[in-house]
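A protein chain is absent from this complex, but the other protein chains hold their places.
To keep things simple, chains are lettered A, B and C as they appear, and every chain counts its residues starting from 1.
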Amino acid sequence: MLLYAIVSVPLCAGLVAAVVPWARWVGWLTTVGNGTVLCLGIVLAARTTNRPAIGALDGALRADALSSFMVVVIGTIALLAAWQGIRYLGVEIEREQSGRRHAALYTLLVQVFVTCMLTAVLASNLGAMWVAVEATTIATTFLVGHRRSDRALEASWKYIIICSVGIALAFLGTVLVYFAALHPLGHGTAFVGAQSHGAGTLNWTSLMAASRHLDPGVMRLAMALLVLGYGTKVGLAPMHSWLPDAHSQAPAPVSALMSGVLLTVAFYALLRFKAIADGALGAGYSRTLLVIVGLGSLLVAASLLITQRDYKRMLAYHSIEHMGLIALGAAAGSSLAIAAVLLHILGHGLAKAVLFLASGEILIVEGTTEIEKVPALLSRRPVLGGIFGFGLVALLGLPPFSLFVSELNMVRAEVAVGLAWAAGVSLVCMAVIFAVVMAHGRHLLLGGAPGPEASIVTPRLVSIPLVSGLVACAAFGVLAWPLQPLLNAAAHVVVP
Amino acid sequence: MSGPGYVDALDLAAGAVLVCGVITLWRRDLRATVSALSLQGIALGVVAAVLAAHEHDVGLGVIAGLVLVAKGIVIPALLRRLVGHGPGSREGAASINVSASLVVAAALIVVAFLASGKLTALLPDTATHLTPIGLATVLLGFFLLVTRRKAVSQIVGLLLIDNGVALVAFLLTAGVPLIVELGASLDILLVVVVLRVLASTMHRTLGPFDLDQLRELHD
Amino acid sequence: MTATMTTTGLGASIVMSVVQLVMIVLGGPIVLGVMAKVRARAEGRIGAPVHQPLRDLRKLLTKEPIHAEHSSAVLAIAPFVLVGTAAVAIAVSPLVTTAPVLAHSADLFVVVFLLLMGSVALALAGLDAGTAFGGMGSSRAMTIGALAEPALLVAILALSVQAGTSNLPKIVAATLAHPSWAAGPERLLAFVAFLIVVLAETGRIPVDNPSTHLELTMVHEAMVLEYAGPELAIVTLGEAMRLGFLLSLAASLFLPWGIATSTNPLNLLIAVVALSAKVVVIAVGVALLEVRTAKLRLFRVPELLTGGFVLAVLSVVTGLVTR
Partner (left out) sequence: MTLFLVGLGLGLAGAMAGATLPARLRVITTAVCGSGACVVTFAAATRVLASNHSVNFHSGAVLPLTGIDLTLDPLGALFIATTAVVGLAAICYSVGYTEHALRSRSAMAMFPLFLTSLLLVPATSSVATFLVAWELMALTSMLLLLVEHRHSEAARDAYQWYATMTHLGAAAILIGLVLLAAHSGGQTFTDIGTHSAALSPALRSIAFLLVLVGFASKAGAVPLHVWLPRAHPEAPSPVSALMSGAMVNLGVYGIIRVGGSLLGGGFLWWWLVVIGLGVISAFYGALHASASSDLKRLLAYSTVDNIGLVLIAVGAAGALSVTGHRALAALAMLAALFHLINHSVFKGCLFLGAGAVERATGTRDLDRLGGLARRLPLTAVLFAIGAFSISALPGFNGFASEWLLLESLLHGFAAHGAATLVALLAGVAALALTGGLTAAAFVKALGIGFLGQPRSDGANSAHEVAPSMLAGMALLAIPCVVIGVAPGLLASPLRRASAVALGAASVTPLRPGLGLDLSGAAGAVQPLLLVIAVLAAMALTAAVVRLVGRRGARRAEAWGCGRELQTARMEYTATSFAEPLGRVFADVLRPDHDIEVTHVAESRYFAQAVRYQTRADDGIERSIYRPVINLVSLWGAFARRAQNGSVHRYLAYGFVALVVVLVALA
């Protein structure tokens, strides 16, 4: 019943928002909606930390520790995005950049987007999970093109084409896994429920149980396609190029949601498949795949961040870097690694969402995303500059934020499993990124001659969600209390 | 439907899918590629129907009918209206000429055959022997996406990939579970609708445009 | 360690140190006089009597002291620091006896750093007056000091490495106990390096011309330009004591024969006579050297000092190799 509520609350909020032209109370309604999703998620997490899993809707939805953790992450980021969305849409309507109808459509699509992500995370059937992830792409295409400028159109075209290709490859991978499940080794052709075409054989639990009997050849091809396919949605190396364009053109709350949590939902799918592949092929195969893809993303992010001139694109490349780190962490595969990866997902989601929302606010008050044209932010807008500054500090992996702790433990796990060289290369890339982002941040925050006087002032109320996001990220970095049991339980789901 | 008739029908239909794929690569005229796409949709529907008959599986039969309608008729109709007449309907100077792309297509088909060696090894029956065709269609579709400049041909490329994946699904597992199959085809339909809307808005704002000119968002 | 030293009482060592002090205080100016006399004789002049520097000191003492208008207390204190540190260095080191007062901490590094303290005080005094001359003198003195001090340190270090301790009386005692060391190659290298440093520290000819008044060439003279009357006397006395001390240190370290190892007065007398003879011989040698060579250009001096430093390092290396 709980799962059903989690999925339906954002959908209802979206439908209500679609019916009536946009107003502030509609914004608050969606924020409250996402807030309830977060609370339900926390309740779900509390339930699933010690008990294995909760089923619902006659087996279609299923929540174990891993998926409840993801629900919590989605809930937090959706709450922040919706809360900031009120300010974003309010300003847009005030400046007649888009009508109330268009804003209503925007809110509907955002809520549909959140619902698809929740279904993807809670789906028990891997095929249904694929359908939900594909649905998120469709929902976000129009959100990326929300501003209807030709740059936004170009970004959404690239986004949908590249992601659909990736997702099609992922579907091919899922089919191959299904094929392997239908004809497991050692059991001849007949396998309980094999011919019944029921959804049973694509269920994650049954696949995990049968993972040792899956044919290695087929699974190797399937895992490669899955890493390539879902990797596109995660923004990993070979098919990452859509990410900077889409995230820099999308409105701030949408890019916060996409960068903060959509990438990690796709990574959640990869984690599910990695658990099965490790059962069938042993950890070695998926480790090499993820290391190649992880290091590729890190190198791409490091090289392309050097000459960056747009702060939104800079943040987008940062997401590619962190996804590369998470892939590298998952490659290590030990339970400590997966726990650190999940903590990193939460930390990165919070920090990245706060940064994108802050960059949206900077775009509203400054009017441009060019770093050169926005100098000395700290002296002209102390609060906004402070939030952006501390966000960058969190993102660059400095204590007291949780990204430092998770990066440290990921390196520990990687070195323990013999990936010291990969950890070394990742640290060098992160050092280059640190130096480069420090240089860009220096100009943005400290800057040369202070620019024109701050004409439009950010109301104090607006910075509440941002500051609370940063405080939460710092709290998770320092206190082990709320997350430790949930992280361990989720890690044991992936690494039994 | 069993025995030699089933095998011949299956081979014929799968062969038709592959041939249509090659045709889309070969012809430059957009209208011809769209009709090749609809032919391929129909052939895919026939494959599904033959399998349903062979397996006596009613669900697969329903899906076969759905595929016939959606991929054979509805989607090509959507695309034809987008193509329109006049100069826009011819593919501009592609990045590589036709003969080179055909040679690459041949190479891709060989690669598909090599790659699906493992699949046929697991279950050596008539359907699985044809999976390389599905994989080849996916590769052809991807190659079309990479080389062609017109928006319509990119949509056609994407649909080729989806047809390839659907073919592999039918041949290997006689269709994925019903819910998943329905969800997948619904998604593909929605993707085509979205692409259709995007392409038309771009036509309105940018005039007859070549995808390669879309380079404003760069580093 | 050979048990050479009889346990002389504290009283006896004080007496010995006072004797050393008096010898150097009076002997220093006389050594200057001797060197001046030798130069004069070599140039065919009769030259001033040997004790002329002492008479100058007495004259200066009666003159009126003058301080520059912008100078602070440093100008007044520096001469006393110079003399004080020189006096302690003399009292502590084994010139006449191997058991001077505070022999326990009569250490090579203590002596070197005491001399450094003296030259730092003098340099600060040069800067205090705020004139071009003082600045120039201090800058040049510190540059030469920066290169001379390491050579001095490493030169004496060569001996202490051989003797296994940095305590000067013990080094002298050890050299007495092992006459074979005295002729060793590292001793010779160390002696030459030591002599170069002595020339640099006390501002003798190749490094600096003590009797010059030409701004371009003077180093030591420029720093003391501001002094007059008793302070000038104290400064020159200090300089003379440092020269006397360094020469007698060279004598007692490298040619230790005749130094008093026990406290009976006869040994003491022999030691005094032996030491003054040795110092005079070295002084005459240096004076003759001064007559023969002209003053080096200021930026050739570092090459000389670097040569000295390399010689000292070589002596340590040879000491280690032939251990």
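Methods note: a contact is a pair of C-beta atoms (placed from the backbone, for glycine too) under 8 Å apart; a residue touches a chain by one contact, two chains touch by 3 or more.
If you're wondering where the values come from, they're calculated on a predicted model, not measured in any experiment.
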Report task. Check the whole complex and report which displayed chains the hidden chain contacts. Result -> A, B, C
Query raised in the report: Among the options C:Ile270, C:Val284 or C:Leu298, which residue touches the chain absent from this view?
Result: C:Leu298
Query raised in the report: Which listed residue, A:Ala63, A:Leu271, A:Val300 or A:Val493, touches the chain dropped from view?
Result: A:Val300
Query - Contact footprint on chain C, counting only the chain that is left out - result: 1, 61-74, 76, 80-81, 83-85, 87-88, 91-92, 102, 104-105, 107, 109-110, 113-114, 116-117, 120, 123-124, 126-136, 138-140, 142-143, 145-150, 153-154, 157, 160-161, 164-167, 170, 215, 225-226, 229-231, 233-234, 298-299, 302, 309, 313, 316-317, 320
Query raised in the report: Can you name the residues of chain B that touch the chain not displayed here?
Result: 95, 108, 111-112, 114-115, 117-118, 135, 139, 142-143, 145-147, 149, 154, 211-212, 214-219
**Report entry** Absent-chain interface as seen on chain A, which is shown
**Finding:** 157-158, 161-162, 165-166, 169, 220-221, 224-225, 228, 232, 238-239, 241-242, 244, 300, 303-304, 306-307, 336, 339-340, 343, 379, 393, 396, 398-400, 402, 404-406, 408-409, 411-412, 415-416, 420, 423-424, 427-428, 430-432, 434-436, 438-439, 442, 446, 448, 476-481, 483-484, 487
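The rule is short, and it goes like this: only the chains that are shown with their structure count from here on.
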Report task. If you connect every pair of chains that touch, what shape comes out? Choose line, ring, star, complete or other. Result -> other
Query raised in the report: Which two chains are joined by the greatest number of C-beta pairs in contact?
Result: A-B
**Report entry** Chain of greatest Cα-centre distance to chain B
**Finding:** C
**Report entry** Mean-CA-position distance for chain C and chain A (Å)
**Finding:** 79
Query raised in the report: Using mean CA coordinates as chain centres, what's the chain B-chain C distance in Å?
Result: 100
Report summary line: Averaging C-alpha coordinates per chain, one finds the centres of chain A and chain B separated by a number of Å equal to 31
Query raised in the report: Touching chain A in the complex: which residues of chain B?
Result: 57, 59, 115, 118-119, 121-123, 138, 142, 145, 151, 154, 158, 161-162, 164-165, 168-169, 172-180, 183-184, 186-187, 190-191, 194-195, 198, 201-202, 205-206, 211, 214, 216-217, 219
**Report entry** Residues on chain A engaged by chain B in the complex (per definition of touch)
**Finding:** 125, 127-128, 130-131, 134-135, 137-138, 141-142, 145, 148, 150-151, 153-158, 160-161, 164-165, 168-169, 171-172, 174-176, 178-180, 182-183, 189, 197-199, 201-202, 215, 217-218, 220-221, 244-245, 248-249, 304, 307-308, 313
